[in-house]
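Dumping the structure here so I can ask a few things about it.
Note that one protein chain of the assembly has been removed; the remaining protein chains are unaltered in position.
As written, the chain order gives the labels A and B, with residue 1 at the start of each chain.
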Amino acid sequence: MKRILVIDDAATVRMYHSGILESAGYATEEAWNGIEALEKALLEPFDLYLVDVNMPKLNGYGFLRELRQQEIPQAPAIIVSTEAADHDELQAFRAGANGYLIKPVSPLQLLTHVRLMLGEAQQ
Amino acid sequence: MGLVKRKAIPPAEAAKPKQEQSCMELAACLEDADPRTRRRAARDMLHCPHAAGVLASRLNREPDTAVREVILTTLVRLNDPSAAGRMADCLRSEDAALRNEVIEAIGLLACDVSDVLRSLLADPDPDIRIFAVNILDSRRQPDVESWLIEVIERDAHLNVCATAVDVLCEAGSEAAVDPLLRLKDRFRSEAFIQFAANRALKSIRGA
Partner (left out) sequence: MRASPPPSEPVPAITGEDFLKFKEFFYRKTGINFESAKRYFVDKRLVERIEATRTGDFRGYFTLLRFQDSGEELQQLTNLMTVNETYFLREEYQFRCLVDSILPEIVQRRTGSHPIRIWCIPSSSGEEPYSVAMYLMEMWSGISDWDVEIISSDIDTSILRRARAARYSIRSVQHVPALWLEKYFKGVANEYQLCDDLRQAVEFTRVNLSEPADTFRYRNFDVIFCRNLLIYFDDVSRKTAAETFYEALNPGGYICLGHSESMSRISPLFKVCKFPEAIVYRKGLEAR
C-alpha cells in the first residue's frame, strides 16, 4: 500500500485530504508543519508528499528544499496552495515540487494528481 | 585526556560583559555585516525601551533566519503595540518564511493588536485576510470567536472562510452555530466548506 504524508497546519485540511486518500486505498500519515514532516520522512520515507505552503516554523518550500537534500529515497511532492500570493508555481518547482494544486482541492483533482505522480493507471 | 573538571564557565567577576553598549550602538550593530553581531544586538535591545520601531524596520531586510527569530522574540517581549503595524507589513513579503514567522510573532504579542487585525481583515488580498485569521488562531484574547464569526458572516472568499471555520473547531461555542449553518448554505456546492463546517458543528455541539 502506498504511503502518503499529508502536511498542513490546519487539522480540517489534513482530515479532509487524508479521508479522500484513504477512501482510494492509500495509507496516510499527517504532519503539522515542515519540521514534523521531515522527522517522519527521515524515520520512514513516503511514496508521496502532499504539502501545504504556509505553516509555522518551517513552511512547505523550506520542507521541500530540506527533503531534496536528504540522502533518503525521494518521492514526488504536490504543493497545495491558496490563491494569490502563493500562486507562484515557479517557486514551488524550484523548491522541488512535482505538482501544484490550488485550494480547495476536489477529490477528483486530488486523486487524479496523486495517481499521475505515483505512475498509476487511471481507474 | 578524559573528563575534565575546571571552571569551564568564567565566574561572574572574571567575565564582565563587554562595556554595555548604548541603544544607539546596538541599533547600529543591527546593520553589521556579521550575523552574529546582528543577532546579539537584537537580543540585547530587549533593554532598549524604544527599540521596537528600529527592530521592526529591520525585519524586511534581514536575510538571516536566526537574526530574524531573535528580532521577533525581542519584539514580542518588548510588547510595543506600535511595532505591530510594521510587523504586519512583512505579511506582503514574497518570503514564505518571513510571513509565517511574523504571523506567529503577532499572535504572541500580549498587547492589543485589534487595529492591525481589523486592517488586515479588510485587506483586498484574500491571502492577507487568511494570514489575519492565522494570527487570530495564535491569539489568547477571549474575543477571538467573535472575530471569526464576523469573518464567516462577511468575507466573500471561500478560503478565508474555510480557514476561520477550522479555527472555530477549537475556539467556537454555541454562538457560532447559526453563522456556521448560514455559511454552509452560502457555499452549498463546496465540498470542503461542508466538511469543515460539519466538523466545527460536531466539535461545538459535542458527542
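Convention: a residue touches a chain if its C-beta (ideal position, glycine included) is under 8 Å from a C-beta of that chain, and two chains touch if they have at least 3 such contacts.
Keep in mind it's a predicted model, so treat the numbers as computed, not measured.
Undergrad: From the listed residues A:Ile35, A:Ile102 or A:Leu116, report the one that touches the chain absent from this view.
TA: From the options A:Ile35, A:Ile102 or A:Leu116, the contact with the absent chain belongs to A:Ile35.
Undergrad: Pick out which of B:Val144, B:Ala164, B:Leu180 or B:Ile193 touches the chain that's been left out of the picture.
TA: Only one of B:Val144, B:Ala164, B:Leu180 or B:Ile193 touches the chain omitted from view, namely B:Val144.
Undergrad: Who touches the missing chain here, B:Gln21, B:Thr73, B:Ser93 or B:Gln194?
TA: Per the contact definition at the top, the residue touching the missing chain is B:Thr73.
Undergrad: Going by the touch rule given at the top, which residues of subunit A touch the chain that is not shown?
TA: Interface with the chain not displayed, on the subunit A side: 9, 11, 31-36, 38-39, 42-43, 57-58, 62, 66.
Undergrad: Give me the subunit B residues in contact with the hidden chain, please.
TA: Residues 1-10, 15, 17, 34-36, 39-40, 43-44, 46, 65-66, 69-70, 73, 76-77, 97, 108, 110, 140-142, 144, 169-171, 173, 202-203, 205-207 of subunit B touch the chain absent from view.
Please note the rule applied: only the chains that are shown with their structure count from here on.
Undergrad: Measuring centre to centre with CA averages, how many angstrom lie between subunit A and subunit B?
TA: So the centroids are 24 Å from each other.
Undergrad: For the complex, give me every residue of subunit A touching subunit B.
TA: Residue positions touching the partner: 10-13, 15-16, 53-57, 59-62, 82-86, 88, 103-107.
Undergrad: List the residues on subunit B that touch subunit A in their complex, please.
TA: Touch list, subunit B to subunit A: 92, 94, 96-97, 99-100, 103-104, 125-128, 130-131, 134, 158-159, 162-163, 165-166, 169, 190-193, 195-196, 199-200.
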